[in-house]
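Just one protein chain is left out here, and the rest sit where they should.
Moving on, here comes chain A:
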């Protein structure tokens, strides 16, 4: 018991120590609007430092997070397009003004602790990053939901978690928790171990297609990996050609093959030919209609058939 109390006491002290160590900035008392107004004034005045990054690093050099900028492309001084080759720290954080005289004047800050609006934070990044990947940003869900670039990206480091194949799924699912859960359903795309990533189908910066898909339509997005189902087929199954998601839940399903329901029920939601498709099947595994592949025992070419006699997708 004594050990438990000791451990608890140590834990509480550690927690308090951690909390007290979080340093508040001198401009925390400003509202978001006040902060933005101050920064706009500073930005317009354009009082940049005389020595560039050295003026900043005089105080911030001991901060490993700050210094990690040099591990990534944004700290690259030999690349003419890198901020470090131009206005250096102030290219992103704005003119220093009198910030280095006591550190009380606000700078443009990023991340969850910044009171600056997402749109204003993002304007810094978009000043340089306005390429085709960002072409649809302004109408994107992420923009409308006021997601900041820094919510996903980290430029102060060698690796950006949003650009690393092994961490991009974690980055997305930190907000998209439902999609994260879907990865563990009975059937899902191989996302759990990062063989596939969210950005194989979706463009996080928005796209000109529904659901920010990477191709001009949903079916064309699916055909990027499932070109065998693209067609055209001699005999087309109408809902397949119209929309793959008519039958499939791409993020995962409790049914096999990402299907919305299993056969025969799924098929019977559209087919009720007398005496055949609409036959009542009360238990699986009893007959040729409910066992094995169910309707697909016969209609196996359900995505389309190229057999001259394949109008019912049976061959």
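In this text, contacts are C-beta pairs under 8 Å (C-beta built on N, C-alpha and C of every residue); 3 or more make two chains touch, one makes a residue touch a chain; residues count from 1.
FYI, contacts and distances are computed from a predicted model.
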From "Peptidase S16 lon domain protein", "Pimeloyl-CoA dehydrogenase, large subunit", "D-alanyl-lipoteichoic acid acyltransferase DltB, MBOAT superfamily" or "Membrane protein", the hidden chain's UniProt protein name: "Membrane protein"
Pick out which of A:88, A:154, A:171 or A:203 touches the chain that's been left out of the picture. A:88
